[in-house]
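All protein chains but one are shown at their positions in the complex.
Per-chain numbering from 1; labels A and B assigned in written order.
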Amino acid sequence: MLDVRGLRKVYESSGRHVEALRDLTFSVEPGELVCLVGPSGCGKTTLLKCLAGLLDPTAGEVLVEGRPVTGPPDGMAVVFQEYGRSLFPWMTVAQNVDLPLRHKRLTRARRAQLVGDALAAVGLAASPSAYPWQLSGGMQQRVAIARAVAYEPQVMLMDEPFAAVDAQTRADLEDLIRSIWERTGVTTLFVTHDIDEAVYLGQRVIVLSSSPTVVQEDLQIDLPRQRDQLETRSLSRFTELRTHVYAEIRTAQRRTSTPAAAG
Amino acid sequence: MPRAVTRAGQILALPVALVALWWWASDGSTSIYYPPLRRIVDIFPDTWLAGGTDARLLTDVVPSLVRLAVGYGLAAGVGIGAGLLIGSYRALRELTEPVLEVFRAIPPPATVPLLVVLAGIDNLMKILVILFGCVWPVLLNTVEGVRAVDPVQADVCRSYGVTGTARIRHLVLRSASPQIMTGMRQSLSVGIILMVISELVAASDGIGFTVVQFQRTFAIPEMWTGIIVLGLLGTGLSLLFQLAENRLLGWYHGLRRAHRHE
Partner (left out) sequence: MSAPAAVPGAAVPRTGGGRTGPPAAVPRSVVLGLTGLAGFAAVQEVAPRLLHLPADVLPPLSSILAALATEVRTAAFWSAVEATLLQWALGLGLAVVAGVGAGVVIGSNRVLRRMTASTIEFLRPIPSVALIPLAVLQFGTELRSALLLIVYASFWQVLVQTLYGVADVDPIAEQTARSYGLGRWARVRYVLWPTAQPYVATGVRLAASVALILAITAELIIGSPGLGQEINSAQSGGATALAYGLIMVTGIFGLVINVGVRAVERRMLRWHVSVRGETV
């Protein structure tokens, strides 16, 4: 579904030369929920922008359903980290969700239905005509998720979507992602710096090294499919996996010789 | 005492007091330059409203307003259009910015004598004067607004396939609208000034022309009614602009309030 082959990204500007991604290769199967986890400043956002077709890689390629990505691919929806800036403050909640559907040649009724269903799925059926800035941070991120869901993507990319919300909201939103994935079966790539979050959400966790980034480890998460904030997190297997990923990241950080290279 | 009444009292007290003061202080006035307000009010209907289709309201105020509307409308169209283009391309912006700054810096009235020669003394000249004065604030503020489009919002549009005119309509114009409106507000007051000036230099009708005719013929109370009409016009147009802005930028004021209370 999503193939990343030998991806490399070097930023060059006015004499500065920053290698963000060195050599990344991995793939995501259709219907998988994969978490990418790595230390802060490891180039996660750069990677995600390359996957989304928003940045051109220096070398290597990204394939979606076998087709190389040269610009933003059609069937891909992105949920950005900065919820406060990714929604349009001049549009209501429903208009924000509707905007990407306008160019999809759907009937008005079908669009309204998609918007309504997506808002219901994220628990915002009651506030379609509110403006984003009237909502809390967690609710705003729900709107952004609804926008991605209504788009009916084949692949959903999420860039640390819960980095800026409080712990309780975060737990709710994690379960929301699981339930949407369970229901729609959409291939999901979830980027995070939070190890607990990665292990709790993912079927697979890909551990990235510090910048310049390579794949440190590709780990199957053999937890029960039905996840629960209390039960799953208290399983001894959860703790083992978590400790394992944590150790991997520590190793990755220690191995980095030039830690200040990434911005 | 309900608060609304107190509030209304606060709003009205000073204006009423000022008008009353003017009325009272000028009542026995024998100065030819400052006639009694009573007399100004008395002759106001005769001066501006009487005469059916020949009333000055129709023969002078309306032509002035039409020229202002055409000049201002053209300036807004050209300013926003060119601003979108220049703001979207960095190289173009860097190439044109100093030239535009020079043109913006020219006080528009300075061009009136030239435009009289170039475009005659008819409506065309007056519209060009207004256009030349009003276009720069709109243009330069639009450029500012367009280049300040949030990169995350731009990424959202790209990744969801919102491109071309949809992108301009739903992202760029809306995101730049606070700056565009700031420019248009500055332009409006410049436009009113230029509307009057262009008629003072050379005209056969218009509110500025009429007021100066009154002054030159020493019809002083009539001149005062003209000053009042101009004042009402300025205030009325500014009120209309405020209403339009509240409609268009309601989201922006709400957003700012939300940030402030965070």
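Structural remarks
We adopt the following convention: a residue touches a chain if its C-beta (ideal position, glycine included) is under 8 Å from a C-beta of that chain, and two chains touch if they have at least 3 such contacts.
From a predicted model like this one, the values you see are computed outputs, not experimental measurements.
For chain B, the residues touching the chain absent from view are 7, 10-15, 18, 33, 90-91, 93-99, 101-114, 116-118, 144, 147-148, 151, 154-155, 186, 189-190, 192-193, 196-197, 200-201, 208, 211-212, 214-215, 220, 223, 226-227, 230-231, 233-235, 237-238.
Quick note on the criterion: only the chains that are shown with their structure count from here on.
Each chain gets one centre point, the mean of its Cα atoms, and the points for chain A and chain B are 48 Å apart.
Listing the residues of chain A that touch chain B in their complex gives 49, 52-54, 71-72, 74, 76-78, 80, 82, 85-86, 88-91, 99-100, 102-103, 131, 133-134, 147, 151. Only residues 150, 152-153, 155-156, 158-163, 166, 170-171, 174-175, 177, 251-252, 254-255, 258-259 of chain B touch chain A when the two sit together in their complex.
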